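Of the protein chains in this complex, one is absent; all others appear in place.
Letters A, B and C mark the chains in the order given here, with residues in each chain numbered from 1 onward.
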Amino acid sequence: MGFEPSARAQELIGRVEQFLRTEIEPVEAEVHAATKAAADPWQPQPAFRELQRKARAQGLWNLFLPPAEPGNEQYGEGLSNLDYAPIAELTGRSFLAPYVFNCNAPDTGNMEVLLRYGTPEQKKQWLEPLLDGAIRSAFCMTEPDVASSDATNMAATAVLDGDEVVVNGRKWWSTGVGHPDCELLIFMGLTDPEAHRYARHTMVLVPRDTPGVKVERLLPAMSRYDEPHGHGEISFTDVRVPAANILVGPGRAFEIAQGRLGPGRVHHCMRLIGLAEHALELALLRGTSRTAFGKPLVNLGGNRERIADARIAINQARLLVLQTAWLLDTQGLAGALSEVSQIKVAVPRMAQEVIDMAIQLHGGGGLSDDYPLAAAWTSARALRLADGPDEVHRGVVAKVELAKYQSTKGGAE
Amino acid sequence: MGFEPSARAQELIGRVEQFLRTEIEPVEAEVHAATKAAADPWQPQPAFRELQRKARAQGLWNLFLPPAEPGNEQYGEGLSNLDYAPIAELTGRSFLAPYVFNCNAPDTGNMEVLLRYGTPEQKKQWLEPLLDGAIRSAFCMTEPDVASSDATNMAATAVLDGDEVVVNGRKWWSTGVGHPDCELLIFMGLTDPEAHRYARHTMVLVPRDTPGVKVERLLPAMSRYDEPHGHGEISFTDVRVPAANILVGPGRAFEIAQGRLGPGRVHHCMRLIGLAEHALELALLRGTSRTAFGKPLVNLGGNRERIADARIAINQARLLVLQTAWLLDTQGLAGALSEVSQIKVAVPRMAQEVIDMAIQLHGGGGLSDDYPLAAAWTSARALRLADGPDEVHRGVVAKVELAKYQSTKGGAE
Amino acid sequence: MGFEPSARAQELIGRVEQFLRTEIEPVEAEVHAATKAAADPWQPQPAFRELQRKARAQGLWNLFLPPAEPGNEQYGEGLSNLDYAPIAELTGRSFLAPYVFNCNAPDTGNMEVLLRYGTPEQKKQWLEPLLDGAIRSAFCMTEPDVASSDATNMAATAVLDGDEVVVNGRKWWSTGVGHPDCELLIFMGLTDPEAHRYARHTMVLVPRDTPGVKVERLLPAMSRYDEPHGHGEISFTDVRVPAANILVGPGRAFEIAQGRLGPGRVHHCMRLIGLAEHALELALLRGTSRTAFGKPLVNLGGNRERIADARIAINQARLLVLQTAWLLDTQGLAGALSEVSQIKVAVPRMAQEVIDMAIQLHGGGGLSDDYPLAAAWTSARALRLADGPDEVHRGVVAKVELAKYQSTKGGAE
Partner (left out) sequence: MGFEPSARAQELIGRVEQFLRTEIEPVEAEVHAATKAAADPWQPQPAFRELQRKARAQGLWNLFLPPAEPGNEQYGEGLSNLDYAPIAELTGRSFLAPYVFNCNAPDTGNMEVLLRYGTPEQKKQWLEPLLDGAIRSAFCMTEPDVASSDATNMAATAVLDGDEVVVNGRKWWSTGVGHPDCELLIFMGLTDPEAHRYARHTMVLVPRDTPGVKVERLLPAMSRYDEPHGHGEISFTDVRVPAANILVGPGRAFEIAQGRLGPGRVHHCMRLIGLAEHALELALLRGTSRTAFGKPLVNLGGNRERIADARIAINQARLLVLQTAWLLDTQGLAGALSEVSQIKVAVPRMAQEVIDMAIQLHGGGGLSDDYPLAAAWTSARALRLADGPDEVHRGVVAKVELAKYQSTKGGAE
């Protein structure tokens, strides 16, 4: 690989891989089955808690953290994006692993927000227990009644009232809110409708148990509830929290969201590479072990061509993710604006297609939950919407491209 | 439309459409919600039973039946495939409708088998209550341990023992077996491993309550259990039924399956046209009623192009289905061999893509169960495997194509 | 086929097919080679003139003509679109055939314009020799300096000056103007910039030898000059013709163009079906007669799947073309607005892909002129632009679709 991880990362990659093979893979199917069979599937399994404990004991914990910045040294020395990429890819092979290593969305993004934008008090109260895995969090941005592809549509409100802020509105697809440990909601709402469109909204830290907060229901994504984490629809009715719970300041939500979403998207894409790689492995195992018409499946019709296409697609996508990570590391989000959107378009689509191919090779089994393929497909499909629809990301890529041409200044914006 | 339905069909189409709009559509979401909320989702809802009663009272019942053949007149005068196509398309817009009109898979295929191949006694015992809607049935062909794309792989056995037949083995994806009214299993198993590969298997009528029959579990298809019908994995352990329960005779299963699958596939494809049409309508409604960046969604980016592409794809697929129906009517299955496989490849893929586009336009809502899109997608995806994988059907189309060329006789088989 | 041609058409189809097999196919390669080898490739070959004579003698002449309308009976009783479709498909298998039968673009469209919109004098002077094959014509609409996808951009002028009309401007892609018999140019230009945008332009009959008309150059389309017909760039400098040469009246050009383009597009698409069918035949012949790695090519990798996909794509496209023809026959252009655009999008793309597949199976030979595939590909590719780009046609399809929804009246236009 031309994008070489550092020696420290190399060592961590080896240990994460080892942990996956020896600790997680042998029990993963059981943990999912136990969740499914449980009277209350929204309770994390003890076996899962045990895996977390082990991972933490081995220092395989919070690896997502960015390099330390002045004032944040006490929260640990993290990895560059390029160093974290192969680790995230490995964890993406499994649905448990990101949680086991405390590297799962949306907590990672929320922790990064707190790390970068939180006051010392906010960090103490929320960041530390999140880094400890003692609590979980959700991010409340998308709304059911407006097109969230245009975030300025957001209609929920966060109004200052003395030294309190009053929160009202309805959010959905707040991932993680089904978890019993979820104690923090990061809420984004309209504060000043008269301000510049990117300065109208405020981000507020809302404890989940604040009066007026209600999880109306948990939403299935392509029929999956993703227990014990879940995706919630939440109503906020005259929810009052201290103004000290505002992040950075009123009207600063977009600025924070921008900073949050860049690396977050990269993490999703890194993990999807691992998921697609895993699906290709399953396809190869199936294709070489099952027989029809007197031949291994892989030797029938266009199956080998499809396997080749999958390999090519995965490799191209991985390289684009690494390139994006490298740009983020060396030039910051401003220098990776187009690439962050590029991977958001390319990677979930690639993963969806590779997984669909693997499902097809598995026949009916591929549709069932006997293999992780149905869940994998759903995960890839959802990501074509989850951080904004493909179409919006394509728009960003085109805009950057057009900006290179003088003549567009006049008319093509 | 160049493929004109008969006057009788025209009248029925109008009435089915009316019934859909006035009886089914207003309650469909409620029925699904009630099923989901029920303590036992495997019990059909009373509202559904009431819809069936109404449909039957209006003569909108068993419309799938083929034209009467000598000896079958008492079971009603059915429609040609071309006449049934627009009716099936209409019912495909809804997940309830096929059941309401007693026109759902796999019962339709099973009834056709009994109608065409059953003895008078078999018809009396099984066909009549199925036509009445009093019982339900399942078809037990696919097996978990072999590649069912090559049906000759089938390993379950149906062995003659005196005037009994002994059935052993494991089947899965037996759709409908979750339903409390399911009383009949049509089982296909290996009888004579030494016979010609298409004369080894036998089809047997197995009452569901026969000792040794066990529904091991119900399978999710892309995470959906499709209650109250379901898809079962069933073990058969020394299951004994009278030899009189054999259909046609030992070793005749492939012959029957061939006859069964032709029209059955066409019905699935007809319904998928309606499903895709419905998804396009939802996309248009969403696209014209939601606003982002100051415009209706439909006016953003490539959305109009995608809508045009969906319209073109649906129209082409519908015409191919009608052409296939017309060929089946005028030339029988032998004259429609390639076309039956063509629609099996083309229609589910088309539907899957149209529905995916509609999901994308609905944002997060499209992934949830607030719209029928997630269920619709799953239905289309599953059909790329359910009657044999796309790849097998492509093989049939290519084989017919090659048979036109002399030179292939030598080498290209 | 569900779309049955009439008895008269059936008979003609048989004779056209016979003529193709016995008269055209045996000499076609020679005629092209002779054109290419000729000192002046822009002279039609004598063998071609002889084929025309024979076709005419057998009544296989001007079959494109529409059914006779009052006042036009003397120009012959033509076929419905549905009846003409299989004939046009047959002629599309060959590059010579449309010319041999006097059924080639753009003369067919030009003859239809004169038939429908010409005065008796215009018909006598231009239509009759065109129907005789004595002269050829070109259509001068597209311009090099503006985006012709939006026809209202057209900048060339046709200004009335007493009882003359003065024509100025530059046109390109005027097909057929390279032919030595080309004597008539149908020119479209701006007359009244203040009028409604669809009432500004006028269509004028300009004899090619009028002073001020100059063929600046002949244009290659994907490197082919298509001798002896060609595609010209033509300058018009103060070209004066009598006002009697105006078609219908000043400002009526769009109205005429609309009527002209509907069937014209259908003809192109009908022929492309034949071209794609021919390419698939060539692919099958090659695939079954060449051997690599010990097998006929058709049995390698995904080749059979590609052949199946081609068959499915051709069949779907043909049915959509027939449906469009049937709609044009029964409901006129207004009733087929969307479908005419649908086939324009779907059919050239389908043909391009089928031909590309056939090229690939032919290896280097497929790229050469030893097979008609390179020419066929170019023909399909050019048609994605020739009657307006795909994107414009998709826009029409979407517009018709949206018009079905009330809510679009407000905003989505």
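Here is the rule we go by: contacts are C-beta pairs under 8 Å (C-beta built on N, C-alpha and C of every residue); 3 or more make two chains touch, one makes a residue touch a chain.
Being a predicted model, the structure only gives us computed values, none of them experimental.
Screening A:E25, A:D309 or A:D370 for touch with the missing chain picks out A:D309. When the full complex is taken into account, the listed residue touching the unshown chain is C:A375, out of C:A199, C:V215 or C:A375. Summarising the interface, subunit C meets the missing chain with residues 142, 144, 146-150, 153, 172-173, 219-224, 290-293, 297, 300-303, 359-360, 363-369, 374-375, 377-378, 381-382, 384-385, 389-391, 394-395. Residues of subunit A that touch the chain left out of the display are 1-3, 82, 280, 284-285, 287-289, 291, 295-296, 298-299, 304-305, 307-309, 311-312, 315-317, 319-320, 322-323, 326, 338-339, 341-342, 345-346, 391, 393-399, 401-402, 404-405, 407-408, 411-412.
Counting the whole complex, the residues of subunit B in touch with the unshown chain are 301-302, 304-306.
Keep in mind that, in the parts below, only the chains that are shown with their structure count from here on.
Per-pair tallies of C-beta contacts place B-C first. Over half of the residue numbers found at the subunit A and subunit B interface occur in both copies, marking it as a same-residue contact. In terms of their C-alpha centroids, the spacing between subunit B and subunit C amounts to 43 Å.
Multi-chain contact residues of subunit C, defined as those touching 2 or more other chains: 304-305.
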